[in-house]
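One structure coming up, written as structure tokens, with questions to follow.
A protein chain is absent from this complex, but the other protein chains hold their places.
Chains here go by letter, A, B and C, matching the order in which they are written, and residues are numbered from 1 within each.
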Amino acid sequence: MIKVAIIGASGYTGSESIQILLRHEQAELTYLTALPEECGAVEDVFPQFKGRCPLQIEPLDLDKLSELADVALCCLPHKVSMGFVPKLLDAGVKVIDFSADYRLKDVDVYEKYYVKHTDTENLMHAAFGLPELFRERIKGASLVANPGCYPTGASLAVAPLLKKGLIETENVIVNSVTGSSGAGMKPSSKFHFPNMNENLFPYGIGTHRHMPEIEQIMTDVVGKKVTVLFQPHVGSFDRGILSTVYCQPKTKLSDEDLSKLYHDFYQDEPFVQVRKDAPAVKDVAGTNYCHIFVACVKGKIVCFSAIDNLVKGASGQAIQNMNIIFGLEEALGLK
Amino acid sequence: MIKVAIIGASGYTGSESIQILLRHEQAELTYLTALPEECGAVEDVFPQFKGRCPLQIEPLDLDKLSELADVALCCLPHKVSMGFVPKLLDAGVKVIDFSADYRLKDVDVYEKYYVKHTDTENLMHAAFGLPELFRERIKGASLVANPGCYPTGASLAVAPLLKKGLIETENVIVNSVTGSSGAGMKPSSKFHFPNMNENLFPYGIGTHRHMPEIEQIMTDVVGKKVTVLFQPHVGSFDRGILSTVYCQPKTKLSDEDLSKLYHDFYQDEPFVQVRKDAPAVKDVAGTNYCHIFVACVKGKIVCFSAIDNLVKGASGQAIQNMNIIFGLEEALGLK
Amino acid sequence: MIKVAIIGASGYTGSESIQILLRHEQAELTYLTALPEECGAVEDVFPQFKGRCPLQIEPLDLDKLSELADVALCCLPHKVSMGFVPKLLDAGVKVIDFSADYRLKDVDVYEKYYVKHTDTENLMHAAFGLPELFRERIKGASLVANPGCYPTGASLAVAPLLKKGLIETENVIVNSVTGSSGAGMKPSSKFHFPNMNENLFPYGIGTHRHMPEIEQIMTDVVGKKVTVLFQPHVGSFDRGILSTVYCQPKTKLSDEDLSKLYHDFYQDEPFVQVRKDAPAVKDVAGTNYCHIFVACVKGKIVCFSAIDNLVKGASGQAIQNMNIIFGLEEALGLK
Partner (left out) sequence: MIKVAIIGASGYTGSESIQILLRHEQAELTYLTALPEECGAVEDVFPQFKGRCPLQIEPLDLDKLSELADVALCCLPHKVSMGFVPKLLDAGVKVIDFSADYRLKDVDVYEKYYVKHTDTENLMHAAFGLPELFRERIKGASLVANPGCYPTGASLAVAPLLKKGLIETENVIVNSVTGSSGAGMKPSSKFHFPNMNENLFPYGIGTHRHMPEIEQIMTDVVGKKVTVLFQPHVGSFDRGILSTVYCQPKTKLSDEDLSKLYHDFYQDEPFVQVRKDAPAVKDVAGTNYCHIFVACVKGKIVCFSAIDNLVKGASGQAIQNMNIIFGLEEALGLK
């Protein structure tokens, strides 16, 4: 039985992780932490767990962590996380980090989009936790950087084409729409219900932090610099990301070629499903699945993917990574 | 041309009032005020007015108000409003106040539910602005207390029965569901989109401030103390209140009796429509109408009403009151 | 391992049952049936199961049922179900029926609200499957009538008061709001997205078929005829029922009395949670839980309950009943 701690358990990714782990047959939640003002019984912090989880959320105590857990899901925000991860590792637990702090291998890029990096040593050793593309690196890793939600959906949509060198590596356009839970739990004017409801708008125009992360993944897959224009939008639904990726084939490909390519590429993957028709965010909501469809349109290739941003885009993928690290069946707790 | 100021124009009732007044043929917006930190061009504060309203929202200056306006719609919050209304009246304008500060005639009741009342003199003279029930009092009033959203819908639903003395005055049960815009513009955890979306819950159990207001209106209509149990709920939609009122008839009434009673009672009212079927909040959204249906069920009478909480429940009713005060056609700007 | 068939698997309660059973450790789906035109691979009928369920939905073959299943969840509609249940029982399987056909013990009442009953013999032996109130009758039953969604929520909200004889048995008022999935999968104008979205309305005024079912349950609990006025509404959300029940105490009860009564009554129930604050449908969405809160207001008692209409109100409760019938741990697959 793997003993799991959640550091920063009081947000949406924390509650989603609790939800998944309550059903996991070979892992058990042993320790939950948050800032002092967000502590309390799980069932008080998250009424949906009333009667389902007897644990308390407590302020972090590294000795308790060391004693109680084999692995920590670190759900702290960007910039904060790198202040804690070294301590968590020192406490002798494996760490799966949800923040961006260990994702971008190029420190300059990180520092351009975030702040000065204070833990470059662990950054060098962190495995990027997108199992379908980098499974081997995750096995046995001490620190896994859990990917961003957008990068997960966008990369899976286009990976087979990149891997086979079938598309131009410049001018990949990623147009995504996310549900509102991606914004986190902190109330704000944009996400105030009467403002967000019945709404849809773009944001982060030209500046979104997931743009370099998507480029890094794609570059890694193809072995050559990939340039990506990433444009996110947010819509009035809770969960899900639909990514529509436009790319330029090097040679003419038929819909049949594409379908075969994708089915072959993902045939052994438990969580990637290549569809015969368009994916829909509702079909993957609450699951760890990624639904993909791809088509030739007007000389371009259009790739669609749908994931749940809180599951495959965060907590589900983290548990998938945890299963890999510990040599468990990869889909445990996630089917 | 009536010159209209809006005091506290930066919230939902402010923007709704602007929206209505932009279409009003015999009134024009001349002056908009808000707290300094909420000021700016209308089209910057409310992007939906881009290109539609050239005005600025400015900090309140009583001299400018006096010069520029005939009437002020005072959209300030409860407790704050009574600090300003005397000054607005002194500036020589009529005032239609959206807060609760001039609604409850019994100061003790007000002080139980709110705070110490600091302007009891004007309170005594304020007209309660529910035109369908108290139109005569509104004509020529200097200060009108614009009713609460719930009290408007609930009272119109049951007024014909009360007026004719057909129901018991104890144990009137008002069960209401409001859209989320009733919560105002300030972000909060409850109304954070991922929390409020796909949700429905009761609140203010036994303590909602509209309970005494509903009782006051009903008591006024029937001329005898009416006791009301009012239970509000909030649902995941923007606009509208559906009130379901359960009451006990003194004598047996048929559905036909009820239908005739209601049609007769409301036949000359421009904004109350007695339906042949169940009302729906979407049918009244964005309008100043109140849709009503009434039926006998199991020896009780069940009355349903639907209004838009921001229009008939706030800004539309205020303009209706303004039209009455100034002797204009009552429906101007509201059809 | 219990082998489970679903008869009429192509609707919302069918897919919800599949969802739950995929996670059940001691039951396995073995046979799924539907009308010929609704058959096909599960993952084609319900794209959310792509890669998760290899079964086919086939036309019903009683020999196959007999061979493949120990129990059938019968998700057929009212009136249709009683034509099939005798055959399912003859095939040697236990039956948990989701329709109203075996719920109402008084054939005259059934025939008033539905049609002529054609299987009164099995009706007499059917157990009413609300475990928290009638667990003993369910154990070992061959045929369980799975309760309606509204009756489940309403009855649990008020059962402790009825059981202890603390409220008047006349004039219980049940005001409920359901999410739209209660309407089933058949498209209609009322539930067409642009009509239903941002909407809320009452329906079934004085005529809803769950009214006599609620009365039957409450009468059974208290041992004396209970009269109920039940008014349902539908709101623009997918899942959940919030019931607000107004009743008249025989003697004065404090909030503390009520709290203690409810905690004691439900203390051993795995799926009923008595809250300290108002329940919300989002807290129970996707779960088999019923959240309850109760308060004294103006001399009446107001009871609130929230359930997921598709889980505790249908498929989850059916699995709970299945667990009881077969002597399994009652919460298996449902936590």
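The rule we apply is simple: a residue touches a chain if its C-beta (ideal position, glycine included) is under 8 Å from a C-beta of that chain, and two chains touch if they have at least 3 such contacts.
Since the structure is predicted, the reported quantities are computational estimates derived from the model, not experimental observations.
Asks: In the whole complex, not just what's shown, which of B:86, B:206, B:249 or B:270 touches the removed chain?
Replies: Final answer for the missing-chain contact: B:270.
Asks: Sort through C:19, C:33, C:122 or C:181 and give me the one touching the missing partner chain.
Replies: That would be C:181, which touches the missing chain.
Asks: Footprint of the hidden chain on subunit A, which residues?
Replies: Missing-chain contacts on subunit A: residues 171, 173, 175, 177, 179, 195, 198-203, 205-206, 227-229, 231, 233, 235-240, 242, 244, 246, 278-282, 285, 293, 295-298, 300, 302, 304, 306.
Asks: Residues of subunit B in contact with the chain that isn't shown?
Replies: Against the left-out chain, subunit B lists 22-23, 47-48, 50-52, 198, 270-271, 273, 275, 280, 282-284, 286-287, 289, 291, 335.
Asks: Give me the subunit C residues in contact with the hidden chain, please.
Replies: 12, 179-181, 183, 185-189, 191-194, 196-198, 236-238
Following the convention adopted for this analysis, only the chains that are shown with their structure count from here on.
Asks: Let me spell it out: compute each chain's centre from its C-alpha atoms, then which one is farthest from subunit A's centre?
Replies: B
Asks: Quick check: how many Å separate the C-alpha centres of subunit B and subunit C?
Replies: About 39 Å, centre to centre.
Asks: From the mean C-alpha coordinate of subunit A to that of subunit C, what's the distance rounded to whole Å?
Replies: From the centre of subunit A to the centre of subunit C is 36 Å.
Asks: Spell out, as numbers or ranges, the residues of subunit B touching 2 or more other chains.
Replies: 179, 198, 236-238
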